[in-house]
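This is the structure I want to talk about, given as structure tokens.
Excluded from the complex is one protein chain; the other protein chains are retained at their positions.
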Amino acid sequence: MDDIKMAKNETSSTEDILIVNNIEVVYSHVILVLKGVSLKVKKGGITALLGGNGAGKSTTLKSISNLLASERGEVTKGSVTFSDEYIHDLDPAQLVKKGVIQVMEGRHCFEHLTVEENLLTGAYTRSNSKEVKDDLERVYNYFPRLRERRTSLAGYTSGGEQQMIAIGRALMAHPTMILLDEPSMGLAPQLVKQIFEIVAEINRKEGVTILLAEQNTNIALQYSEYAYILENGRVVMEGSAESMRDNEDVKEFYLGISGEGRQSFKDVKQYRRRKRWL
Amino acid sequence: ADLKFPMLVYRTGAYAPNGIPNADGFVDYYKMINARDGGIGGEKILHPECETGYKTQVGVECYEKNKQDAMVFQPMSTGITYQLIPKATADGVTVYSTGYGRTSAANGKVFKWIFNAPVTYWDGASIAVKHILGKNSNDIKGKTIALVYHNSAYGKEPIRTLEQLGKKHGFKLMLLPVDHPGQEQKATWLKIRKARPDYILMWGWGVMNQVAVKSAASIKFPMENFIGIWWSGSENDVLPAGEGAHGYKSLTFNAPGSNYQVHKDIKKYVHDKGEASGDGSHFGTVLYNRGLFQAMVQVEAARVAQQIHGTSKITPAMYRDGMENVKLDAKRLEELGFKDFAPPFANSCENHGGSGLAAVQQWDAKTKSWSMITDYMGSDRAIIDKLIAEDSNKYAAEQKIAERCN
Amino acid sequence: MSLDDLKKIPYGKTSIELKNISLAFGGVKALTDVSFDIKKGEVFAIIGPNGAGKSSMLNVINGFYKPTSGLINFAGTDRNAMEPEFAAKSGIARTFQNIALFKGMSTLDNLMTGRLLKQKQNFLMQALYFGPVEKEEAEHREKVERVIDFLDLQSIRRTPVGSLPYGLQKRVELGRALAMEPEILLLDEPMAGMNVEEKQDMSRFVLTVNNELKTTIVLIEHDMGVVMDISDRIVVLDYGKKIGSGLPEEIRDNKAVIDAYLGVSDE
Amino acid sequence: MSVELLNFIETVLNGLMSGVMYSLVALGFVLIFKASGVFNFAQGVFALFAALTLVGYQTGQVPFAHVINELFGTNYHNWYASMPNFLAIILTMITMIALAWIIERLVLKHLVNQDPIILFMATIGLAFALEGVGDLMWGSDVKVLDVGIPSGGSVWLEEATIGLAAEGSDYYGMYIDVLNVWATVIAVILVITLALFSQYTKTGRALRAVADDHQAALSVGISLRTIWILVWAISGFIAMVAGIMWGTESGVQFSLSLIALKALPVLILGGFTSIPGAIIGGLLIGVGEKLAEIYIGGYFETGALENWFAYVMALVFLLFRPQGLFGDKIIERV
Partner (left out) sequence: MIYKETGQYKSSYKSDHAIFPLIQDKIAFSTLMFIAFLVIPFVINSYWEKAILVPFLIFSLAAIGLNILTGYCGQVSLGTGGFMAVGAFSTYKIMTYFPDMNIMIIILISGLITAGVGILFGLPSLRIKGFYLAVATLAAQFFLVWLFNKVPWFYNYSDTGQITVSERLMFGIPVTGASAPPYATYLFCLVLVVLLGFAAKNLIRSKIGRSWMAIRDMDIAAEIIGVPPLKTKLSAFAISSFYIGVAGALYFAVFLGAIEVTESFDIMTISFPVLFMIIIGGLGSMLGSFLGAAFIVTLPIGLKFVMVDMVGMSAVTAKHFEITIWGLLMIIFLIVEPHGLARLWSIAKEKLRRWPFPY
């Protein structure tokens, strides 16, 4: 248990590329969603943000990438710093120029653009066309399915294909940090694995920092180094991925493993109230 | 008490270019009377403006807002006039639509509160035809006259008259409506180009006039055969067409120019004091002068009312009596500073439509000025009076109005 | 064919049979010659890699897509295609992969739309809103409240669904389908974007519906754990073709399936 | 050739020319719609505003003169008597760019990711505001606009065609307005440039991306701001061209803003998102409505069916292609 710190225990280190300090987020002026979330992301690491439905993972990511404004949300308290710089006032485009890009939940492909054009928009901020071309090739190698569908409109591709487009598009930006919101959603099992392999690879080879919001706790903890658990707009637990994996509560509530190993979905009979750290 | 002459003006919207000079004329005249004579019989003129933007609904609001103690309303729009006819009649307020509005309101027996002197659209149609007759030694059998008209109540006014005249004189009438606002008239002018009518009459308003004049020039229609009604004959209508507009004609019931006594007075008492309405740049233009004329009649009606009732503090009802007894003969016009400015006319219980006289003016593109080329002419009473009687009787029947003046 | 006829089909007998279905969009072949049948009362899973044609298959079943060739035998009658409205009337309800809730409406109203087909009052009565209409509204409201209780949606009854978190939206969508009291329930990735606990809940809902209401379930899901655990039979699509079908255990060991879809078997 | 045939050709030609004039307005719409999904109703007022500004600069009008005079009792009207055309056009262009910047700052920026109808309404608000500002700045009199583009019937064409008619028939040659020929040339150049720009450049791609999904565009680092200022400025330029063409024909006045209504059927017929669609739609509508007015208008006594005919014609096309002739496919999926 000693690796796990309860929320709000301060640690600080210079290698933290992103520091979210006690932010509060309100939607439409009345709906308070984040009630003081703090987290740190280590440079060059993979950090996971876990938590159930509506915990506020996506909101956290959006307040980092400044996409909140477009949903009538605002950060009312707290601060976000990236590379020791306050980034509230930057618009999302400037953030992308600084190397922070978000893959949004729900894909958000450009329906009327072809698959290839979608990928190319990812390279909007880049000017070296040779490199862009190479990167396009690289993305196609990651996702051969996209190469097959390159000329069809993204609006007509299947759910999983759209997810690949969204991720591929972010890779095209050549970012220094990616905020990934539920990358595995709707992907076939072998692809889920593959996506995480890709994430790990760019992290390893190119030193890209990753902040990952995931529901698939199992795989997220396999690939990340450090994790935060969000419940109801608050960070309720944080710690290294290993320590999380061994934690009984995490096991039970997020990995579906109880004392006697994984329980069959068929056998879950009683409704179980999620544990709340409130 | 002050005499209130509310003004429904439209200095904004699609027809503003016409509304502005007209309203300026009004205001300058009222200001001049206040400054020169200290008002009418010692009573100052109040002339609150209410901006309608030429919109009926706003006109109603303006009317309601100002009708308390108002002497007379000049609705400045055919649509608003139609609105106000029943309302003002019920409220006992005089409506004066100078040369526009509902033509059959000239029948004072039916329209007690409504006046449209000195001349109506139907007179206008007849006078235009008369002018054409004069150019053709009174024989226009077989000729074609096209009517290019604003596709609204206003534009449709002359149709019936022209049809009747057509029967009488044997000309063919060609109807060419132009929809509001009238920016695009290509089809109309292609039709004209093909059909080659001998004459074109125009009941246009706003941008429609400019485009029509320009298009006519552009298809090389002989401009002297193109005659507009008095609302299609201002400087605004011809200037954009430049040289091409040279020779274009229009009817008018007031003279152009700024050399009349009234202008001198206005210059002296208003403009020179820096109190000109607007930027003063419309001084002496056709529509400005018309404003002067309209305002003069309204003021004169107040004077007459004061005389009749022997008090300077007239009520709206008294004012109506004044309007009904206005008599502007040449002498009176001269006294008022309008010598040769407009033909004389007089209202009476039966006749609220005035003398029915109008003249033709022609545009000179070189000097950029209008000049009168005919005397004031009268219309074909035989036809017009019959039409007026028919239409007003129909209205009287619909609205259950009993005839007066008998 | 009506809802009642469908209800009469004995348990375990074929309720829908798809015969040699092909579907193409211009050059893209979404489905090629796929045949299988769905038996009444079973949990039937369709799995396969992304873009294999699973969602398209559901669209064919409920009539949103018309197959280019092939027949659909729906309780005794062969037809070239289904009509969405007919499918709905015959008791086929579904959820969507990309949530298709009515975003401007509250949870309650969304579920009430599931009852639309069953409400009979004409619009004049609705305008007056008295007696029979009120009674009918209350009746349906009661049915919907049961679904709300069942799915544990009480707390968001009045919330507009647009701002709900993803997982809850999925649940509301299931609720809307259940409110239709369907005979056949088509679920397109109902558990995507959920954590294990939520998946457990969802599985439980699906199984309860299947067990207690005897509703036939057709399920598309990428979580193999869930699919293997709760489905009775599975069909596997790849590139629009059927590459395998059978009981969960058979599929787990099917070489073609492992190559195309599962990758190295999990755990 | 028979006179009827020649007349028919003349009608078609003139229809095409009117169509081009509509296209000039439609083009501005399309560009903005394509780049932001905004249905910019203010396009007509843009044209008015540009034309007013142009005349204002040309004739040295003092902006806001009548307000200033009213408030301070002064009597300012003109600064100088005239300015060369090209200078006035450049200054107008700069003003339109400034306007685009202001619009982005004050309006669009705050409406990211809103429903299209909200954006549409905002542009109507914008139309009012701009109309008011135009009035306040330059007054609402008619102004004569002349930047030296020739206008009037083409003598050359008339003389060249007069001999085509059969011997002895009454024919006066074919009519076409030179101004419209100029408009056509300019419109074609504009369309080709813009079509190439939007299809083949990175920025062009970004424009289309923004129209699809504001949020996603933001998330990949497309600066909505830059894109919007860019397209609104280009649209401002197009509006100026339209304003010059229409203003030369009719004088510059409020009615100019109503040409937007003429452009709408063109838009739906060609498709909101297609630049070539704007011109082809314009040509079709132009020819269609002129033919209708001249050849079937007679059956309705006096015609004047142009206005609705254009819309009905567009509607009929839409029944077959709901996204217009060249518009982006409407993607319907679940």
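A, B, C and D are the chain letters, set down in written order, and residue numbers restart from 1 in every chain.
In the analysis below, a residue touches a chain if its C-beta (ideal position, glycine included) is under 8 Å from a C-beta of that chain, and two chains touch if they have at least 3 such contacts.
All values reported here derive from a predicted model rather than from experimental measurement.
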- [ ] Using the contact definition given at the top, list the shown chains touched by the missing chain.
- [x] A, B, C, D
Open item on the list: With the missing chain put back, one of D:L264, D:I280 or D:I294 would touch it. Which one?
Closed with: D:L264
- [ ] Would you mind spotting which of D:F8, D:W101 or D:Y311 touches the chain that isn't drawn?
- [x] D:Y311
Task: Residue among C:M180, C:M194 or C:V257 touching the omitted chain - done: C:M180
Task: Hidden partner interface residues of chain B, rising order - done: 9, 11-12, 20, 49-51, 53, 55-58, 60-61, 64-65, 67, 78-79, 82-83, 85-87, 89-91, 102-103, 151-154, 156-157, 159-160, 179-180, 391, 394-395, 398-400
TODO: Over the whole complex, note the residues of chain D touching the chain we left out.
DONE: 39, 66-67, 70, 106-107, 110-111, 114-118, 120-122, 124-133, 135-136, 140, 261, 264-265, 267-268, 272, 300-302, 304-305, 307-308, 311-312, 314-315, 318-319, 322-324, 330, 332-334
Task: Where the missing chain touches chain A, by residue - done: 26, 28-32
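One rule holds for everything that comes next: only the chains that are shown with their structure count from here on.
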Task: Co-neighbours of chain C and chain B - touch as defined - done: D
- [ ] Considering only mean CA positions as chain centres, point out the chain farthest from chain C.
- [x] B
Task: Averaged-CA centre spacing for the pair chain D and chain C, given as whole angstrom - done: 49
Task: Distance between the centres, which are taken as Cα means, of chain C and chain A, whole angstrom - done: 29
Open item on the list: On a C-alpha centroid basis, what's the spacing between chain A and chain B, in Å?
Closed with: 74
Open item on the list: Quick check: what residues of chain A touch more than one other chain, meaning two or more?
Closed with: 156
Task: Where chain C touches two or more other chains at once, by residue number - done: 55, 97-98
Open item on the list: Which category does the touching pattern between chains fall into here: line, ring, star, complete, or other?
Closed with: other
Open item on the list: Once the touch criterion is applied, which pairs of chains come out as touching?
Closed with: A-C, A-D, B-D, C-D
- [ ] Spell out the part of chain C that touches chain D in their complex, as residue ranges.
- [x] 55, 59, 64, 96-98, 100
Task: Contact set on chain D toward chain A in their complex - done: 112-113, 202, 205-206, 208-209, 211-226, 273, 328-329, 331, 333
Task: chain B - residues contacting chain D, complex - done: 11-14, 16-17, 20, 151, 175-179, 181-184, 186-187, 190-191, 193-194, 206-207, 210-211, 214, 217-220, 236, 239-240, 242, 244, 274, 278-279, 281
